[in-house]
Each structure stands twice: as C-alpha cells, then as structure tokens.
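Worksheet: one structure, shown below.
Removed: one protein chain of the complex. Kept in place: all other protein chains.
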Amino acid sequence: MPTDSRRLPVPEVSHSPELFCSSDPTSLINDDSLRKDGRNPEEIAGIFMQCGTVSQAKGSSFCELHKTKVICSVYGPKDVEQKEDFQMIGKLKCDFKFAPFSCHKRRGHIADLEESELCEVLTQALSSSVCLHRYPKSQIEVYVIVLENNGSALAAAITAASLALADACIEQYDIVAAASVRVFGKENFLRDPTFHEEYFPHQLSKKNDFNNGVVTVALMPTLNQVCGVLSEGCMESSVLQEAIQTCTEEAQNLYAPLRKCLTSNLGDINV
Amino acid sequence: MAKAILGDSEKWFIVHGVQDDFRTDGRSCENYRHIELETGILSNTHGSARIRLGSSELLVGVKVELGTPKPQRINEGWLEFHVDCSPNAHPVFQGRGGKELSDNICSMLTRVYRNNTVMDLEALGVIPQKHCWVVHVDVLILECGGNLIDAASIAVKAALYNTGIPNISLTDGDEGEVEINLPDDPEDVKHLKTINCPVLVTLSKIGNRHIVDATDEEECCCSASLVMGVTRRGHTVGVRKMGGGSLDPESVTEMIDSGKKIGRQLHISLDKLLKIEAGMSEDIKQTGYL
Amino acid sequence: MSNSIVIRLPSKKRLNAQVPLSSNSFLITPGSVITEDADYMRGHGTYTNDDEEDHKLYASVAGVVERINKLVCVRALKTRYNGEVGDIVVGRIKEVQQKRWKVETNSRLDSVLHLSSVNLPGGELRRRSAADELTMREYLKEGDLISAEVQQVHTDGMLSLHTRSLKYGKLGQGCCVTVSPSLIKRRKNHVHNLSCGVTIILANNGYIWINSTAVDGTKTTGDGGFVVDTEPVQMDDREAICRVRNCILCLSRSSVMLYDTSVLYAYEASLQYQVKELLLDEIATEIVDQTLSLLERESSGNG
Amino acid sequence: MAGLELLSDQGYRIDGRKPDELRRIRCKLGVFTQADGSAYIEQGNTKVLAAIYGPREADQNMRNQICHDKCFLNCEYTQATFSTAERKHRSRGDRKGQDMSTHIKQTFEATIQTSLYPRSQIDIYLQVLQADGSNYCACINAASLALIDAGIAMKDYVCACSASLTKGKPVIDINHVEESSDCAELSVAILPKLGQIVYSELNGRLHANELPDVIDAVVRGCKDLFVVMDRTVREHLEETATTFTHS
C-alpha cells in the first residue's frame, strides 16, 4: 500500500514545555553555595568510561559524565574514497550526532549547524593526537553519538573518541582528555556543567558582572598541549584565560581514570 | 580548504620569516594589512558592505524580514547568518564545494553574536508573540586571499551599522487585529545599535610565534589557530581553536592577549571609518566595483 | 601610530601613468577587421571566415596588433602562457605519475617533466633505474617549485620541460610571485643577480622566483639539489627579497614590463620606504612613477 | 499586477524610460586579480560579476567531458541570497540556475574558438549580486567582457538584450517589474560586428506578425549595448597598454 513517507503523525512545530518555564539563572548556585545537583562549584562530576562497547567496530568506547552518555566507535584505517587526491598522511573523518531523543528538544536526523561545528572541533582536536603520517592514503572513521545530553557533551565526546581510538589500536601521540567549565560571574567556575548550567544567550548575568559563558578545552595531558578550545558567551580576557586554565587542570585530572580504563583489559597479551 | 599549495622550502622561508618578525610582505607579526571598506552599495538590501583585505574580497548584504518570535523569547527578534562561497573566488567552490569553509565562518559568526551583550534583540521585537524582525546577514565570498573569517566579521559589523530597519507603524485594524504599515519614505528607518558588535580576530600559530591577518600562503604553513570574538571594550565573546595542530597552554594565553589588543584596534579604526562614511554625501562615495 | 590598523574607503584605482599612445590604431577588439588585404598571413589572435568571398582578417582577442613582414598577430594583454622552445619557466609540481611529473606552469595544459629529463643525484649520465621510478616523490613531490627549460611544445600545446642543467632544478628558500606572462619582457637572460644580493628568475610563464644570491651557491653540491635547506635566511637578505617581491607586485599591478632594469629602478625608488609601506596604493604608484621616469630618461638618453 | 500600466499614455515606462531606451549601463574589466579574466556590469539595478578561469587543464572529475580537438566550457550561474527583493536561499545547482548555465554555455560555445584549446577547460562563473530583470542578458554581457579580459579567442563580442511587447510597442531591456507582468519576454544574444544571432529565447506568447518588430528592436538594443561595451574595452586596453608597450 503506498504511503506518504513524509507524513509524520506529529504537528509541524512543537516545543518542549520546559522552554516556557521561567528559569532563574541567578539560582545556579543556592544560598549554601551548592549547585542544583548538590555539587560544590569546584566539584567535578563522576565519570564512567568503558572500552570495547560496540563489538563490531574496530574500537569503541562508552563514556558517562553525570547523566551525559556518549558512545563512540572507530573504523579503519581503510582505503580512501576513489575521488580523493594522493595524501601522504591519513585522513580523520568524524561524525558527531546527538541522538534524536538525547536533548530536551527533539533532534533531527540530519546534522544541523551546531552538530557540524562540534564535529569540526572534535576532528581538529583528534587530528593533532593521531599519528596520521603512519596511515598514508588511508582514512580513519570516528562516529560519536550522544545518547543523552545533560551538558558537557562535547567534552565527553572528545574523551570518548580518544579512548575509542586507543581501543582500536590507532597510533596516537597522546590521549586527549577534555573538560568544560561554566563561567558565571568572575569567581564562579562551575566544573562539568549540567544541561541547566550550560550557557544560554538570553540568560541574564549577575548584576555588575557580565562574565557569563562556557569554555571547553581538549588537552593532551602528557605532552601538555591544548588541542581544542571552544567558548561561548561574554568574558573578560583574563577570566577566559583563567577558565581555560581551570579546564586544563581538570582535563589533566582525567588522565588517571583514562589510563586505568585503557590498561584494565590488557592482561592477556603475551610479550 | 587548503587552497594555496606550497613546497617545503617555501614553507621554511615563511616560518623563518615569522620567527624573525619579518613576514614575506614586510609586515611584522602583529601587523594587519590595509583594509578597504565601503557600505551601502546594494540598493535592494537594508544594509550592505564590501570589504577588501589584501586580495580577499567579501560582500555582505543584510535584509530584514518579519518573522514570528521564538516561543521562549516572545519580545525579541534574532539574527540569522548565511555564508556563501562564490565560484568566482575559486573553481573549487563550484557546486557544493566550499561548504566546509562557509560553515566554519557561519558557525563562528553565529557563536559570537549568540550573546545578549552584543546586540539588543528586544529592539527587533514588533508585536510580542506575533511579529519580530529577523535580520538575515548574508556573506558572499568573492575572492580568497587569506584571513576570511576576520574580514567577514568586519564587513558584517559594517553592514549592520549600515542597516536601516523600516519604521513601521501599527494601527488597530478590524476585530482587534493589528495592522502593520510600512513607511512611505524608504529613508524612514531606524538604525541598529552596533556599538557592542564583535569582530573576529584569527591568530595563527606559525613556528613558535603567532601572527594576525595571515595571507593564504601563511595559512598554509599554520597548523593551529585561535579565532576569537572581541568586542569594542575588549571582552571576548566566543573562542575556537581551528586547524589540526595543538598549542601550548602558555601560547594560548599570549594569543588571547594579543587578540584582545588587535581586536580593539580594529574596532577603533572601523568605527572611525564608519563615522566618516556616514557623514559623506552620496555623490562622492564610490560605487561598488566601478 | 604605525601599529594601528588602517581601514579606509576604496581609493579610485588609478591604473597607470597615462603615457599617451602614439596612435590608437594598433589597439583592436574581437570581431574587428584588421585588414582586408588577402596577402597577409594570419597569426595568433586572428581568424578568417571560411567563406570564399570574404578575405578579411578579423581579430579574435582584444589587444595590440603586431605586424612582422606579412604575418599579422594580435597580442592580448593578459593570457595564459604560450610556451616556446627554450623558454625558461618556473612551475609547481602538481602530480607524480609513472616516469613523469605533471607541472603547473600557468599554461593551458599542465606541462610534463620526464624522469629522464632531470639530473638525478650521482652524476648526469646515470641510467634511470626502476628504483628511481619508485622514489620519484623523494626528488620532487606535490607542491615543490622547480625552474626548467621548455624542451618541446606538443601539437596540442602541452609543454615538455627539462632541468638538465645546473641552472635549473628544485628551488630552495625564497618566494614566488605570479604575474601575467605578457609582462615578462623577452630577453636573452631571465636569471638576474641583482646588486642587492637577490637573484630573480623572471620566468617566461609569469612566475617570478626571488631568492638570496648567497643561498644559490650551495646548489652545486652532489645531492642534485633535491635536499631542502632548512637554514634560516639572513635577516638583511630576507629584507631584500621581500622588498624585491613587493616592488615586483607594485610594477605588475600597474602593468609595467618586468626586466632587470625596471625591477632594479623600482628597488632603488623603494629604498626610502619600509618594506611593508610598499603595500599601500599611494606609495606603490609613486614608485611606479619614479621607475617609469627613470626608464624614460634612460631610453631618451640612449636614443 | 493587473492595475500596473507598463506603458503610460505619454509613452513612458514605469521607470521613466522610453520604449527603446536601455537602462544605464556601467561596466569594468579586470575587477579581480586571481581569476584569469573578470568583469562587472550594471544594467540599471541588475548587477553581475563574471569570472573566467582557464583555459586550463581539465579537472579530474570532468574527465568525461574532455575533447581532444577542442576545449569544453563549464558554466555556473549563482544568484546571491540577497540579490532579489525577497530574500531567498537558493541551493546551488537548482533548476533555474542549471537552465541558465546551460543557456549561457550554449551561447558561448558558438562564439569562442574552442578548437584553439584542445583538451582544455574554460570556466565561466557568473555571480548575480542584484537581480532586477534581464539577468540572462547581463550575464552574457559580463561574461563576454570577462572572456575578453582573459584573452580568450572569440569571433566577436556577444551582446544580449531582452525585449517585450506592450500596447503593440516593443520595449527593450526590461526590468523586473516588466518581467513579472504577463507579457512575452524575448532574449536575444547577437554577434554585433558580424550581425549574427547566436541565441534567442521567447517566454510567453507573441503574434508571428509582431515578432520581426520586436527582433528589430532588440537587435538595435544589442548594438547600443555593444557601443558601450566596446568603449569600455578600448578604455581598458588603452589604460593597460600604455605602460605595457612602454619599454
């Protein structure tokens, strides 16, 4: 029976009711200087990491940062597509997707501008860590899907992708760890922001303090090299520098759990 | 988008030049090329600007249209950016080519304007929940000579400065509906407040130093760059690292400092020019490409 | 103030110093009749109709009519490079193929450089082995610049190049400027060592290579000149190179013919300015004017 | 549009022109440095930039078009998003753009001496900055100038003009308002010095008896255009040739 595949049994435009709730941004921190989820501003969120989640992929990983869940799989190295030019270095092809059900708002299946931008940032962060010269004429594919977005999705995605690359035995100069910080006023740096703590442009900043934004930094911890910076919102440059510094420290702290995760399943190798 | 292709020895020449603070065209690391800018050159837009930076050339057209406010911001309008690479600039932009470049510029512009401090979006509201102004900013790249992101942001600020939104009048129509009337005089417009509009500054890391306003040859030697939006007061509104390389944490700090400095200088020069141009009578102004 | 950024309105482009033409008659536009005399031979930029009755010679490009005996040509002011055997060209490697390189030379078709037309390390008379074929990319790879001589022009206009002389080969540190090939004046010699310590190759195809004269001496070492020299160029050499580069750009923007004397005059005229100031339009025009008047004086002195 | 009178009783058109009057034409050669040839033309409020690349080695992905005895033309027509009164985002290669590219390509295939450039490719890119009627004609004129700037061998200039018929009178160089009324629109491209028509297209309906009048008018319009274009080219030549020949 012929059906019109374009017809969906939903209204053309619909909005999540939460959009209409008045959110009071000044209440990011309550009177006891605690955040909504009970953390201190400086307190990081719990992180869970696992390798080899997707059995069909060459390498894969799963990462959970508070409620944000990211799954990543890596394929390759494989032959580049026919039409491309000769390249002495390999090519990293990334795909970053929010699952349709991951956010408050339903996400379409086709990548929007935000997703393609985050994908660029992810690609650029990873290309500085992967030894691309070891893979001439080849391409390595990284697929990241955010299953649930509760803030800091980019940071979780970058960390997960680097883990998956290591799991796929793709040579890397260093692991990449990423962290983000919400800047809310000059002295409030909220680490690992949740969805409610992410930056929204129309939120008013605190009185007499326009510093308001979010910063994500990707870092190669042993080489101490920054391989990705992304920020949004208005900040004084000194505050921005400080926020980057905070992110760097936090990413540095991720090294130990990352190492533990990667080395936990190495026992069965014969040297 | 790597356009210029250079041999290794040419790259060395450029890298050493940056090291010696003496670039191939004689500039020092923090020197900007001269900018040629004019506004109001497209008669069928509400605002427009043309910029020439070295051999980069861009055209920005602004059109305002009435739209329905977003449900969560019922009193506000918004800005919409669109970047297009004309095949005139390079044959690779034919068809869907250049999408990566235009997406990058577009998302960077969106990022720095997505901020309640840079523009008064409530000024774009017309009737709450019903009508608001949507400002479409269209950037057209006509020639590529490096540093397109900075050039685009300067031209966007100039075009927004040039933009006049028709002063519409509201009258009560039948059945309580409000009617919108356009003014008869096309000159009857209100201008946007662009005082806080940011410009983007790209700092390209070459060797151990960073440079501003890289030419396309220099871009080819640069593995990582930092793009930052800077307002007139020197605040940063959005930063992104571009390129596949990595940066020292210390150099990130340095780059942010010089980005702030350059950004403020850009604002000062740009505002000065825009004031001069606004004061000029129409007939001595240049007209586009003639 | 020197560090502030200059933003200004576009200046009215004054293209050139207006030297009056002796007569406009030798300028022509496409479709115009050059001559109705059937005796003339048609050269580049002209065509005749196949019609038996019509013996007129028409122009197919806009440019200057040149008559050499019975041959009539129209020379366009701006075209791609039309190679001739013996021309010196600067080109960029575009592709490494089996036994040959494809070279981009601003011509209508990419030129080719055969493996057998280059000097490989280890002496001129060495036989090309199969191993050489596999290591071609080690000698010249995509993006590398070379100077070469046109060995042959094929019927479809494709050029074969050779670098079998120590004069030619892979280019080291320096910079390349692209101008219209018609601005390069044909001379006996296209490689000039300027007095300021800079060597320029004014290649016929409009690619101009500028590097330091001192560096050039190392090219004769046994590696065949394929090794990239990574030593930094001395500061004063660098300044001279960049100054020459900017001067050439000034001249080419005003379509002044480029040859050793014009470049040298422009260089001398530019010495009162900093290198970066030459990027400014008004200073560029001033340098062009000075160069032209110097050239004028010279030609009238000789005449 | 019914109430709109395209030709007043006094014999003037909406924008005040006489029926056989062209809009103001301004043009310039060599506006860009990186392209092999470029030109800009303004016909009233229709503004077009043209860029020519080539003749050059054919692109890898256009291998199937390579001819061993001549070059092939590759043409792309793009309209800026802000070019029309109503902002409209056109995806590249939409139907209208493709049709226009094909028409422009066909026009120039008849004029460029393609056999002089075997195995090559010539790109003609047209960017409409402002569209106010007769886009095709402005594109042809701009491309023609850009090809001359690039030094590509052509039999002649190509000049194009459009015409329509209102109240039994042919009107030439029609603007957007006239275009969107339901009159017929005839676009013609000619080789002015050789007096040949290389392209003509009629949208809408014209009585066969009226056609010769309209064609006469449009050819006259083309010839008027040619005068302006030829003058621009000559001025450009003089400007560049003075120092060029000076040596």
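Note that the chains take the letters A, B, C and D in the order they are written out, and that residue 1 is the start of every chain.
Please note the rule applied: contacts are C-beta pairs under 8 Å (C-beta built on N, C-alpha and C of every residue); 3 or more make two chains touch, one makes a residue touch a chain.
Basically, contacts and distances are computed from a predicted model.
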**Q.** Options "Exosome complex component CSL4", "LSM complex subunit LSM3", "ER membrane protein complex subunit 5" or "NADH dehydrogenase [ubiquinone] 1 beta subcomplex subunit 7": UniProt name of the undisplayed chain
**A.** "Exosome complex component CSL4"
Q. For the chain that does not appear here, which of the shown chains does it touch in the whole complex?
A. A, C
Q) Which residue, A:Ser73, A:Gln172 or A:Asn188, contacts the hidden chain when the whole complex is considered? A) A:Gln172
Q) Which listed residue, A:Ala178, A:Met220 or A:Met235, touches the chain dropped from view? A) A:Met220
**Q.** Missing-chain contacts mapped onto subunit A
**A.** 58-59, 75-80, 82, 84-86, 88, 90, 129, 131, 134-138, 166-169, 171-175, 220-223, 258-259, 262-263, 265-266, 269-271
**Q.** Interface with the unshown chain - residue positions in subunit C
**A.** 96-97, 130, 134-135
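The rule is simple: only the chains that are shown with their structure count from here on.
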**Q.** B-D or B-C - the one linked by more C-beta pairs in contact
**A.** B-C
Q: Average the CA atoms of each chain to get its centre, and name the chain whose centre is farthest from that of subunit B.
A: C
Q | Chain centre separation (subunit B, subunit D; CA means) in Å | A | 31
Q) Touching two or more other chains, which residues of subunit B qualify? A) none
Q. Which residues of subunit C touch subunit D in the complex?
A. 15-21, 24, 27, 29-32, 45, 47, 58, 60-64, 76-80, 104, 108-110, 156-158, 182-183, 185, 254-257, 259, 262, 288, 292, 295
Q. In their complex, what parts of subunit B are in touch with subunit A?
A. 71-73, 76, 100, 103-104, 106-107, 110-111, 114-118, 121, 223-224, 226, 231, 234-249, 252-253, 256-257, 259-260
**Q.** Touching residues (chain side subunit C, partner subunit B) in the complex
**A.** 3-12, 92-93, 142-145, 170-176, 228-230, 232-233, 235, 238-239, 242-243, 245-246, 274-280
